Every structure is written in structure tokens, then in C-alpha cells.
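Beneath this line is the structure, given in C-alpha cells, with notes to follow.
Heads up, one of the protein chains got dropped from this complex, but the rest are sitting where they should.
Letters A, B and C mark the chains in the order given here, with residues in each chain numbered from 1 onward.
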Amino acid sequence: MQPWRDEFSGAFHEHTIQSEALQGNALGDPAERPLWVYTPPGYEASEERYPTLYLIQGLTGSVDMWWNRKPFRPTVPELTDRLFAAEGCPPAIVVSVDAMTALGGSQYVNSPGTGRYQDYLCDEIVGFVDANYRTMAARENRGIMGKSSGGYGAMVVPMMRPDVFGGLATHAGDALFEVCYQPEFRETARALRDHYEGSYDRFWEDFRSRPAFSKKEDGVLLNSWCMAACYSANEDGSIDLPFEPGTGRLKPEVWERWLELDPVRMAPNKAEELRSMRAIYVDAGKSDEWYLDLGAEAFVAELDALGIEPYFELFEGTHMDIEYRYPIAMRYLAERLG
Amino acid sequence: MQPWRDEFSGAFHEHTIQSEALQGNALGDPAERPLWVYTPPGYEASEERYPTLYLIQGLTGSVDMWWNRKPFRPTVPELTDRLFAAEGCPPAIVVSVDAMTALGGSQYVNSPGTGRYQDYLCDEIVGFVDANYRTMAARENRGIMGKSSGGYGAMVVPMMRPDVFGGLATHAGDALFEVCYQPEFRETARALRDHYEGSYDRFWEDFRSRPAFSKKEDGVLLNSWCMAACYSANEDGSIDLPFEPGTGRLKPEVWERWLELDPVRMAPNKAEELRSMRAIYVDAGKSDEWYLDLGAEAFVAELDALGIEPYFELFEGTHMDIEYRYPIAMRYLAERLG
Amino acid sequence: MQPWRDEFSGAFHEHTIQSEALQGNALGDPAERPLWVYTPPGYEASEERYPTLYLIQGLTGSVDMWWNRKPFRPTVPELTDRLFAAEGCPPAIVVSVDAMTALGGSQYVNSPGTGRYQDYLCDEIVGFVDANYRTMAARENRGIMGKSSGGYGAMVVPMMRPDVFGGLATHAGDALFEVCYQPEFRETARALRDHYEGSYDRFWEDFRSRPAFSKKEDGVLLNSWCMAACYSANEDGSIDLPFEPGTGRLKPEVWERWLELDPVRMAPNKAEELRSMRAIYVDAGKSDEWYLDLGAEAFVAELDALGIEPYFELFEGTHMDIEYRYPIAMRYLAERLG
Partner (left out) sequence: MQPWRDEFSGAFHEHTIQSEALQGNALGDPAERPLWVYTPPGYEASEERYPTLYLIQGLTGSVDMWWNRKPFRPTVPELTDRLFAAEGCPPAIVVSVDAMTALGGSQYVNSPGTGRYQDYLCDEIVGFVDANYRTMAARENRGIMGKSSGGYGAMVVPMMRPDVFGGLATHAGDALFEVCYQPEFRETARALRDHYEGSYDRFWEDFRSRPAFSKKEDGVLLNSWCMAACYSANEDGSIDLPFEPGTGRLKPEVWERWLELDPVRMAPNKAEELRSMRAIYVDAGKSDEWYLDLGAEAFVAELDALGIEPYFELFEGTHMDIEYRYPIAMRYLAERLG
């Protein structure tokens, strides 16, 4: 039992980023954001350049939460530092990016419903890090990784911006949208009917008036709306739901827009981009509450069809409390991107 | 507290039907079936003719199960007899039909995967009842009703065979297939992966070797397969699943065949048939585990678009233990079909 | 798939019993009760005498419910008949007794809160059966068996009336009361507070005004009260709860009265009675919702301390849908009590 945080062997550096890409975003969220950069043991004393791993949060996650502690467990910064402090793992810089929004997240895409978070990440953050740290400033030496919506970002950002990233790791990343998202639409529709007279405006008004997530339907309501803001917003910032709010009935034309952003559907159209990756790591828990294990299998099946062999593992576990998987992926990337 | 079954005021008559339609069905299920006919109080002494209500079972239900008793509750035969024994409800004959199959049911459609259960019901059973009881032998005087898959049958049979039925009542009937069925595909896929090496053959072998439903995944596995046997079987009796068993990924071309049999999608194409109904009753519990309340709302929305105003009620309750709703629908039909 | 009930090889005989013991019972329940007696294949043609197995129901069970059918499963009468129709099982008469009350059951004890159900069973029913059937009319040839509260009865009745029964079988019988009952008291207390202003009168009024068990708290409320009626009623018929209804706080002096009727506490005081049994069968599911597997282990530990070795098995399963265990126990008793 250790009642203290670890003393770190490496170092965490906190920065503030002024984003141009996020200026005037539809949600009125700040364009100024926090950024954490971890430099591994030995960085200060050396003159070498390092590969860089971009660690992105899941839905409702902000950079601050990486420091959260669970009982008898190391925090993510502690896991990171222990990995790079131990023998045998090649060093890397780890960058933690804030892409939180008033709706819970951005999915790391550009959307008129949330903001240009992909540009912010790929152009502004990467540029800042390369300018201020001794990185190996090439796609071949940059990896991106995350869990859940962070895993989603880790899959799609390299497919859309292969000029920036040459490796990826997804832990239970959102994929196979009819499996991971669609089953919640009926819960959302019922919750709107039973508690909000069918109106999302009423939901948001209520949600913001009390402790967040103090009603059990909050999660699905937020999730359905936030994903629509990321996947099916219109140029004017208005948001199309992929289902009729009164019944949950699918709207095929909106749903089609979502599917275009499903990693499983994107992959066959991004064959060259995916083949150019130096490292692809995929895992998920076999009891994942959103069945992202099936999404992982479907994504891997598409990779397989392209002749790509990723690291792939289904482990015993759910979607929760699986932060101990991060060091496995970090090491996998660090070994291949240096 | 009454430790006895009710003494009935009316009478239940048990018959055996030799079906031609079910001869040689794909599952090898018997062509000989039980049939129960209830005649209301006064039937024996009168010479009048009566309207007829066909009461059909839900998935995994056989006629025998109508007699099941739950604690402190009347059975369905008791509910039926009490309704017609009391003052004020017009008399009707109630017919209970067996359409059970080795897969759990037939959905009351003709399918090469299960058998010609719709023909059996509409031609053979109705013919038998009209020949042997003093019925008002016209579509205007026949109603059909049921719960769950029985409610599904009650919706689609009159749309497909308006020459036979002129009224219908659905309690939590299967409808809006992406809402009621599709969310289970992921559970099915995972269960196949985790317990049956991806093989439905192994599931059925296991299922039939032990007490049925003694494993918690039995329900979704049976349900997905049985519905495919009803909705997407091929002429040779082989069955196409609407999803990839390994991942749960939707197969759009098979799924489209299912949707053609979704009451919500059928309704707009059956405008005249539905307008010709003398009575339409729709209800569901607001906490239905399969979200059939949303299906009910979607079906009613289609009726509304056709200018049809059914009886419609969402009640507090789930999918379970709602047999006390039957007399409400029976009375509704009896009052309108006589 | 068999859409019919089995044709029986043996025969079920329905009787009506006029009980003196139940006359004027506190609940005003009928003194006239149904009784079913099963005679095995060959009974009619033979002149032999048979051992007798008394099959008693669990809480909220009436004899009628033995005939309930679950999908793809034989009913209990079918299981019984198949057992005795098959080669190799010695024949026995099986008697099914009604001991239902307005509170859900009697626990097969005499209580001023419910009635003299133990006398009714041991003196009246047994007397009737011995008088009307070719039984081997001795304790050595009578067994008693049941599940849940029926298993409880099967444990305690032979301890209290060893003159009547010489064998017993308990499936998941109520035992180790602090484990099986006490955890529900807090649920009961909260339900009373939240829905009934702390009043059991209000609960019963509400419960009887609507479909039984349509509210999720009904089960614990009924259970706590019914057990108190059986275990801690006063001579005037009033009922003492073993906890304060406002908080669930245990009342030790009432609880002590319950514990006196706990089979685990009774056993050490009934050493001779238990040693005189010719057959003791104990089982339970390892995932029993009321943890009656622990009760079974505790009861068996007491038997062990007395030098008695019962049949004992913990099987994979819950408290539900375990009627397939009955034939195992029936056979065990039939083989030892003939």
C-alpha cells in the first residue's frame, strides 16, 4: 500500500494551446486548450530525437482525467512512466490532447456540429509538439492511440491523415456502428418520450441544471446526440438524428452518413493508407458493454481482406477499468515507430 | 384464496386437426395439431351465430400453455370465461390455435424454413371452426389477436389475408424490426463465438441435449434463428441469417427481406386492407424488454398516415405477465365484430 | 416438437379433501382442498402395495401449477410419469398436496397465523391416501419432497413428525435463515417506506387490487410477511415481524422464534429423528438467488455432525426452472422406501 503518487522518472509538461481551428466552433467551446507532454527518462540529458505517441481520450474524457486514481491501481501517468522507466521499452514522447466539447467529445473528426478537431489535432498540436520537443518529426514516427471514442479516433485519423500518423492502437474503439451505436437509439427514443416530451432541448436543459449523469438515461441521450453532432451535422451546425426521436425508427439517409465514418466501412476505401501503417494494434474486452469486441473483429476482418496483419487480442474484461491495457499498446507502438 | 380452477360458465372443446398445409414441412414437425374452441355461456341453448376470435400464441408458446397458472392470478381460460360470463360483453367464440415449431414458432406466415402456417390457419383452421361451430362465417365477424409473436401474427395475417379477418388486436406485437430484433444480433454473435465456435449447428445440438433455456444465451440464439427461418428462408429450406455470425455485422440484402415482413413497412402497402378492418386494437407496456412499445407507436403512426384510428394504449408494464390485457382486447373485438 | 401433452402410462386422480384441521383458520382460507394422487403403471392390474411420495409445492404454489408447461420442457406430471414408465425405477404412488394460503403458503407447519397445515398434511391427507390407495402404510415407506418452501417442509416435517415420514428430499429448501431470509428485510423496509407509508395493510390492500406481482417489490413484501405468519404469529393470530418496518433493524426476540424453526438449528435437536430416516436427499443450484446452496451446505454439515450421510449435490443452476431435478429425487426415494 502506497498512499502517494509515484515519483516520476520522466516528466510531464503542461502547456496551453491557442487553436485557430477551434475558433468560432459551433458549440462555443474554448479555442484555448490544455496539452500534456510526457518526456521519458533520459530525455533531458540526451540530444536524441524520439518517436511520439498521441494519447487521446474517450467520450466525456478530458486530459485532466488521466490523473484520476482508482483504488489499488496506478494512474495512467504512472503506468506510462513505469513503462518507460523499466528496462527494455524503447523511449517515446507521449502527448495527451484535449478534444472535449460541450456535448462530450469530438470523435477527432472535423464537423460543423462540434468543430475542426481533426485539423486542430493533426496540424496544430502535432506542429506544436514537433516545434517544442525533440521529436522524430515524420509520419513514420508518430502513433496515435486511445480507448473507446479514443480508439475510434486512433482508427480513423490515420486513415484520413496518413501524412501525419504512421501507427495506431485502438482499445475497444467505436466500430461496426449498427452493433455499437444503433441498439441505443431505442433507449434514447424511450427516454425522450418518458422524461422529455420527445425534446432534446428539454433534455439538455435538464442535464445542465443538475449533477451530470445523475439520471440513468443521461448516458444514452448524450451519446446519441454527440455522435450525431460528429457524424451527421449540417453545414449550418444543425444536427440530424439518424432515427425518429418518437419511435427510434432508423432514418436510412442519415444513417448512411454515419456509416461512411464507420472504421469498418472506411477501411476498404483506405487500403493504401492502412498498408502504409508501420504498426496497428487492436484489442477489446470480450464482455464489452458496447460490443466493441465485435467491432474490433470486424475491423480486423477488413484489414485481413487487405492483407494487413495487425496485433489483435480479445481479452477477458469489459469496457471499464481497462487502463492497464495502455502500456501494452504503448510499448507495441514504441517498438515499431522509433 | 381459491385453490381450484374456476368452474366455467362456457365450455372449452379440444380437437385434433389433420393439416394438409403442414404435411412435409421443412422441420419435420407434426401435421396433426391440437385445437381448442371456447363457446360462451348460452351457446348450447341458443341457435344464434357468433363472431369468432382467433387467439394465437407468442414465440415458444403452445396451446397447452394457455392453461398455465401464475400465483394469485386467473389463467387465460379463466379470464376468457369470466369476461363472457359477466354482464355486458357480447358473446364470441374463441379459438386457440397451435403453430409451434421445432424452432419455437412460425410467425403465422408461410415459409419454406418452417411450414405453411398461414395457410393452415386461414384455410384449414378457420374452415374447420366454421364447419363445426355456429359461427358468423365472414371476414367481418372474425378477429385475430395475440401477444408478442402472436401480436405480430395478428397484425400481418389480416394484411395478407383480409378475406379471412376483419379485426385484429396486438399486445406488444413484433414490429419495427431494427428496434425489436436487430439489437439482439450482437448478443447472438457473441454467444456463438464464446460458446459454440460460431456454429448454429453446435448450438442446436447443445440446446436439445439439456433442459431448454438453462443457459442464459438460449433465448437470443433461438430467437434470431427462428425469425430467420420465418423471414429469410430459401425455397430449399435453407436459412439465411441477416448478419454475419462472427461479428453481428448486418447483411443488408437479407435484412431487406426481413423488413418486407415488418408490419410497420407492410402497412403503407396494405392501405385498403387495413381500412377494411372493423376493429384494430394496439397496446404495449412502456417498459417492454424488446421495446415493442416503440414498435406499437410506429405501427400506429403508419395507420394514422392512412387515416385509420385504432384503439391505442401504452400501459405501465413490461413484456411479461400481461395476460390480464387479453380480456380488454377480446371485449373490444367482440363489441365490434358481432 | 410435440404439440401435445404426453399420454400417461400411469394415472392421475383428482380428489377433494374436507379438512378439519383447516376449519376456522386465521386467514379464512377454504378447508376444502384439492388433492392429486398419481398411481404408477401397473397399479390397476396389481394387488401390491406401494411406497408413497408426498410432493409439496413452494411458496405461492398450488397443486394446479404442477401442470404448467414451459417451452420445450416436460411438465412435472410428465416427468413423473416418464420416470415410472421407464425401466428400472421401483414404482411409487405420488401425492400432491395443496397448502396454499391467502399469504402465499404455509411452510407446512401449524401456525396461528395461517392454519394447522402440518396436522392437515400428516394426519388428514396421509390418512386419506392410506385409506383409499394400496399404500405401504408405514413411516418407513413414506417420503416427502419439494423445492424451496417445499424443500423446507420436506426437511422440517419429518423432524417434527417422524412417526409419519421416513425419507425426505429437499431441492433448494429454505434453510440458514440469516442467509436466505434476512437480507430481504431491508428491501421490505425500503419498499414499505417508499410505496406504502410504512404500512403492511396498505401493501396488502394494493396487492389485492391489481394483477399480483405486477410491482417489483411484491415478492419481498409477500415473502417477509408470509414467513412471519408461519414462524412468529401469536396465539390470537396476530403477526410479529422480526424487524422494525421503518428501518429493517432486527428484533432479536422475534428473530429467535424464526431461528427455532430453521432446519439448520433444528437438526442438532432432532438427532434420533434424523438418524431414523431411510433416505435423505439434498441439492441446490450453485447460483440460487436466495443462496439456498449455502443453506443446503449448512444443513448437510449438521447431518454430518450427527453421523448421517445424505445424498448431496450442488448443481450448476439457479432457483428457477429446476423441475428436472424432481425425478432424480423421486427415484432416490423410491429406491429406498419400497
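Observations
Everything that follows uses one rule, which is that contacts are C-beta pairs under 8 Å (C-beta built on N, C-alpha and C of every residue); 3 or more make two chains touch, one makes a residue touch a chain.
Please read these numbers as outputs of a predicted model, since none were measured by experiment.
One chain is not depicted; across the entire complex it touches A, C. Residue in contact with the omitted chain (choice from C:K70, C:R190, C:R257 or C:R278): C:R190. For the chain left out of this panel, the touching residue among A:D81, A:D98, A:E124 or A:D288 is A:D98. In the full complex, chain A touches the hidden chain at residues 1-5, 27, 29-30, 33-34, 60-65, 67-73, 98, 100-102, 104, 211-214, 317, 321, 324.
Against the chain not displayed here, chain C makes contact via residues 176, 178-179, 182-183, 185-186, 189-190, 194, 246-250, 264, 286, 291, 293-295, 297-298, 301.
We adopt the following convention: only the chains that are shown with their structure count from here on.
Compared with chain B, the chain whose C-alpha mean position is the greatest distance off is A. Think of the whole protein's Cα atoms as having one middle point; the chain whose own Cα middle lies nearest to it is B. For this pair, chain B with chain C, the centres built from the Cα atoms lie 36 Å apart. Centroids of chain A and chain B (each the mean of its C-alpha atoms) stand 45 Å apart.
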